[in-house]
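What you see is the complex with one protein chain gone and the rest in place.
Entry: chain A
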C-alpha cells in the first residue's frame, strides 16, 4: 500500500500545493541600467514588445558554465516564466538573443545567421566575461573577441559565469526598459 502510494504523483503534487512556494522573490533592478536601455529602444518597439520577452539563447563559444546558469533560471526557485520571460526554440520567435562565450571564429557565421533570422526589434545581450571582450580567450587564433566583434550589443551581464540572480537582474531591466510610459503622468 505504502509503495503504491509512493509511486503516485498526485499525493506529492497535492502536498506541494499546500506548502509554501520555494520560489525566490524577484531581485531589485538598477534604475540606471533601465534608463539606458529605455533610451536605446524606440517608442514604437515598446508598444510592440509589451511586458513579455521571448529569448533565444546562442552559445557562441562558451565553456558551458553560462549555459548551466541560464538553464537554472528555468528551475522552480528562479521561475523565469513568472516574469513573462521565456526561452524559445527558434530565433524567428525571439525578441532577445542571449549570447554566451568568446565569439569563436567557427561560430561567427552561425551567430550572424541567427541574428538575421530574428525579427526587429531585437535586443542582443552578451552574457559572461568571455562574451564581453573574449575574456581569457581574447588573444587566441580561434576567437574573434567578444560578441560585439560581430553584433551591436545592447546589454552586458558579466560574471564567470553570472549567477542566475545576476542574469535575472539583467533580464528584468530589459522588461522595465520597455514598459510603456504610464498614462497618469506619474512617469
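Operating definition for what follows: a residue touches a chain if its C-beta (ideal position, glycine included) is under 8 Å from a C-beta of that chain, and two chains touch if they have at least 3 such contacts; residues count from 1.
The working rule: contacts and distances are computed from a predicted model.
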item	value
Name per UniProt, for the chain absent here [options: "TRAP transporter large permease protein", "Elongation factor P", "Carbamoyl phosphate synthase small chain" or "Hydrogenase expression protein HypE"]	"Hydrogenase expression protein HypE"
Residue, one of A:61, A:146 or A:170, that touches the chain absent here	A:61
Footprint left on chain A by the chain that the document does not show	3, 6-9, 12-13, 22, 57-72, 74-78, 87, 89-91, 101-102, 104-110, 114, 136-137, 139-143, 160-161, 163
